[in-house]
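All protein chains but one are shown in place.
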Amino acid sequence: MAERREDEVELSAEEIIKSFVEATKDMPSEVETYYSHEAYNVLRPDGEPSSEEARRDFRRRFLAIAPSTDEDGNIRVEVARWTR
Amino acid sequence: MDEVTKEKLEAIRRGELSIVENVERALERIEKLNPKINAFIEVNPEARAQAEELERKLKKGERLGKLAGLTIGVKSNINVLGLRATCASKTLENYVATYDAEVIRRVKAADGIIIGMTNMDEFACGSSGETSAFGPTDNPAALGHIPGGSSSGSAAAIAAGMCDLCLGTDTGGSIRNPASHCGIVGLKPTYGLVPRQGLIDLAMSLDQIGPLSPDVYGAALLLEVIAGRNPNECVMLDVRGVELADELNVDIRGMRIGVSPKFEELTELGVMEVIDGAIEKLHDLGAEIVEVDLPHLEKGLPAYYLIMSVEFFSATRKFDGRKYGKRIEEVCGEEVLRRIIRGRYISRKEYRGKYYQRALQVRTLIRRELMSALERVDVIVGPTVPKLPHKLGTKLTPMEMYAYDYLTVPANLAGICGGVVKAGEVNGIPVGLQIQGKMLGEKAVLRVMRAFEASA
Partner (left out) sequence: MKMMIGFEVHQQLATKRKMYCDCPTDYRDAPPNTNICPICAGLPGAKPLPPNEQAVDAAIEIALMLGCEIVVDRPIYIQRKHYDYPDLPSGYQRTSSPIAVGGELGGVRIREVHLEEDPGQYDPTSGLVDFNRSGVPLVEIVTEPDMRSPEEARRFLRQLVRVLEYSGKVRPEAGGAMRADTNISIEGGARVEVKNINSIKGAYRAIKFEVMRQKAKLDRGETVTRETRAYLESQRITMPMRAKELEEDYRYIPDPDIFPLIIDRARVERIRASMVEPPHLRERRLVEQYGIEPSTASVIVSERELADLFEAIAASVDPKLTASWFRTKLKKVLNYMKLRAAEVRFTPGQMVELLRMVKEGEVTPEQGELVLRELVKKPDGPRLIAQRLGLGRIESAELRAAIEQAIKTNQEAVRDYLAGKREALHFLAGKVMELTRGRADPREIIELLRAELEGGSNDGE
């Protein structure tokens, strides 16, 4: 069902690609712009990590919205297929 | 709606309007109008208590921040601690934000009161406000018509007077488009001026948070509050704060205003007539009108949809349903799915060069074209949306829907700023004038917006 939906949507997804190819077929090659403005080496120094109490509230909220957790605070997800 | 924000702030400062009263009025209006307009998804249950707290501060004679008691609606793709940041999607239907976005910290620090979370196109994928999982939003300025999108709820909330100011986001026009359709003021800041920490991505290299407001002053004020560098963010401009609100009322005599014949080519006749009238008025106010050439402008649209889709595909990989929410592909609406599929398709190794990188080349072209035009003029003025909003419920093809964005995506591709003020109406439907400025050219843009507003 989900897959059929994807197939149907896929066709309309490609429409704009066709129009793109059409619009740019005679356009000369250019450099690519990945960022709106360019900068390099924006780094931050290593330093003391955040404190445990600063993270405590987040942990509580994080575990509260997780679909499934165990009593230790792990997130519970599916078992890997290849282990079976 | 001239200067309502300024007047309200003065009333609050003088004690003529209490902050609690301001919040209560907003809540009442939301309660009354929201069932019809559907601008809000959630109201902040703490708003009243926060107003009381501010009121106490004020009574003690403490100075309040720039937003002193104004009610702020927040688009549902921005994290507000304790409220749901749903992106108007079933994917994040029950996602309660675990932290405040940087802009929210700044709004709170400036004593703004978050009144609630506004409706939007699902994950900001849409230009009509109809793709929300919480139902479409109506246009208070032209009932029965789409409000535009994707910041549909934010624009409608302002147009309906449900709150004082709103935060929206603009990736390809999502602030400017609904501002135009709803007849209000909106501003997309220069890329990198406003922190995005806490904004749920549509397309990272294009997204920008900005204000929606009934007046130019309010937009300038809210932008002042949220703008400026954030050391905790990598991709930002290294700009301190900007002072905007107090420098609006400078006339525009001698300003060079660019117009392009391309706009007329792409725009419906009725809309263009209103825009021509507005340009005429700017001329009368003393600006010099200069023709600029934007020969490839329309190529921006398909390039935008390719770039955006690749980034959106990447951004949505975290919605796997394991940590929170539901797996996006299983529950999202059709337009969101369409963009994910498209992004997945064109980022494939074998198509990368042909589509994705090629689109990034068009971006270079559009950017260069706009930049060089803006070297010759202070701002470029024209229509915001090439056509009038359709009636709610009308079925459009994806391409017809995308066509709303022809005139707004170039500013995002180039990273420049753009503002919208109401230029007039066609059959009672608002039409917005778009003023695009240079990178960090917000001051010039706001100046033209204010001059136009003041002349109305």
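Labels for the chains are A and B, by order of writing; each one numbers its residues from 1.
Heads up, the rule we're going with is that contacts are C-beta pairs under 8 Å (C-beta built on N, C-alpha and C of every residue); 3 or more make two chains touch, one makes a residue touch a chain.
Keep in mind that what you see is a predicted model, and the values were worked out from it rather than measured.
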Touch with the omitted chain, as defined above, among B:Ile200, B:Ala303 or B:Met439: B:Ile200
Residue in contact with the excluded chain [from B:Arg344, B:Lys422 or B:Lys438]: B:Arg344
Where the unshown chain meets chain B, residue by residue: 77-79, 85, 87, 92, 95, 97-99, 101, 196-201, 203-205, 232-235, 310-311, 313-314, 316-320, 322-325, 344, 347-349, 356
Touching residues on chain A - with respect to the absent chain: 34-35, 38-50, 52, 55, 58-59, 62-63, 70, 72-80, 82-83
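Heads up, the rule we're going with is that only the chains that are shown with their structure count from here on.
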Centroid distance [mean C-alpha coordinates] between chain B and chain A, Å: 23
Chain A - residues contacting chain B, complex: 2, 5-6, 9-10, 12-17, 19-20, 23-24, 27, 29-37, 39, 42, 44, 58, 61-62, 64-67, 75, 77
Footprint of chain A on chain B - complex, ascending: 94-96, 98-99, 191-192, 205-206, 231, 234-235, 237-238, 296, 298-299, 302-303, 305-306, 309, 321-324, 329-330, 334, 337-339, 341-342, 345-346, 355, 357-365, 367, 397-399, 402, 413-415, 439
